[in-house]
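Each remark here refers to the structure printed beneath this line.
Left out: one protein chain. Kept in place: all the others.
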Amino acid sequence: MSTVIEVSGLSKRFGKVVALDDVSFSVGENKICGLLGRNGAGKTTLMQLLTGQQFATSGTIEIFGRSPVETASVLERICFIKESQTYPEDFSVKHVFTSAPWFFSGWDASFAEQLIDDFRIPTNRRVKKLSRGQLSAVGVVVGLASRAPLTFFDEPYLGLDAVARQTFYDRLLEDYAKHPRTVILSTHLIDEVSNLLEHVIVLDQGRVIIDGAADDVRSSATTVVGPRGAVDAFVGDRAALSRQGVGGLASVTIHALTSDERHAAGDAGLELSPVSLQQLIIHRTNSSSREFEQSA
Amino acid sequence: MDAMRPIFIQIAQRIENDILSGALLEETQVPSTNEFAGFYRINPATAGKGVNLLVDAGILYKKRGIGMFVADGALARIRANRREQFRDEFVRPLLAEAAGLGISRAQLADMILSDTNKEEGVA
Partner (left out) sequence: MTIDARARRPATSGALTRIVNVARLHLTQKGPLLVLPWLILGFILLVNLLIWWILASALPPADRVDAADSMQFSGASTFIFVYMLVVAVQAINATFPFALGYGVTRRDFYLGSSLTFVLLSLYYSLGMTLLAELERATGGWGLGVAMFDVVFFDADTPLQRFALFLLAFLFFFFVGAATAAVYVRWRSRGMLVFFAALALIAVGLAWLATDTGSWPLIGGWFTENGALGVAVWSLVPSTAAAVAGLVLIRGATPRT
């Protein structure tokens, strides 16, 4: 399988602020990859670098085997849907959908029409007059209907309600199945997209802290709950991702267990619960542990 | 369904459940990977991994250019596997819970026997 994105030793500084610090990873062809992390982790900066919109301070980026900066043959295979996309002065929604096909050779007009219906976008309205959700929907439609071999969605659904977001996920999966392509999805709503992803990259303070197959990452941790003594005995010197306690109860998140270890935990009267991708990321990006005071 | 397990294993189990319940008959076609992915709202690669697990176990087989079918004898094979896992997955937790509640083995046996006569849910 070929590699679409190859990043190595990538750093980006804005003055004294380090936005990205020695980032290296690669993304294979035709994968849906989640780029996750807290606000200010460097997700948007990374996507701007990958699409040639920003210039790297150091390190290399190869997209389809070449640097994306000012490389037409690379950039015309990319569609970048930004959270805060600006549109030309006085553009109406119709103008957006008339002009998009000139730039995306894979543009599917009938798919676009279907999506415009799905999201109930008023096509005659000026872009400036759209609500936040409608504006996001316009971006989502362009991103999906462009069928660009490499599509970036940066927080694509600010202002979209749960129904519209579900529509986005469904259409993305349907169309991706029919027309496989590489999709990079950056979002806060980790639990919502968790199952859509094949590859997960998590940034924290400009560094990659998780990079792996979504299936592996999703089952990489487990939480052990039970009487404090039993939990402590079971956890032993395993590395704890997080630790919480209330009274005599403790809850410790540790790395995934083998099936034998799970049985041992069960026999020790401990309860095991899965750690969602979102919880895992919270644990990994927020190292503080909490001890609840016993009340009354 | 065991939420502790990776999604692709959950998918494989759901397909197995459908075969066990008779919703999917032997030698009939099963939905495509993409249809599974769309239905369960998961990545097609994940769905594919689940389906492949069943292909490797001889429960599903591929007909080139047509799709995926339930293998002859799949039902019997799934039953045999599940029976093997039954003790680990159901009996042991049952005994552990019963012990924690102070239910003796004899009482437990009584419950099971009476429950098979009445049609009553077990708390």
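Think of it as A and B in the order they're written, each chain with its own count starting at 1.
Definition applied: a residue touches a chain if its C-beta (ideal position, glycine included) is under 8 Å from a C-beta of that chain, and two chains touch if they have at least 3 such contacts.
All values derive from a computational prediction rather than experimental measurement.
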item: Omitted chain - touching chains that are shown; value: A
item: Sole residue of A:Lys31, A:Lys82 or A:His199 that reaches the chain not shown, by the stated touch rule; value: A:Lys82
item: Residue ranges of subunit A at the interface with the undisplayed chain; value: 44-45, 48, 51-55, 70-73, 75-82, 84-91, 95, 98-100, 102-106, 148-149
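Just so it is clear, only the chains that are shown with their structure count from here on.
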item: For subunit A paired with subunit B, centre-to-centre distance based on mean C-alpha positions, whole Å; value: 31
item: Sites on subunit B touched by subunit A in the complex; value: 3-8, 33-34, 37-38, 40-46, 49, 88, 92-93, 96, 100
item: Subunit A residues within the subunit B interface of the complex; value: 31-32, 169-170, 173-174, 176-178, 195-198, 214-215, 218-219, 222, 262-263, 266-267, 269, 272-274
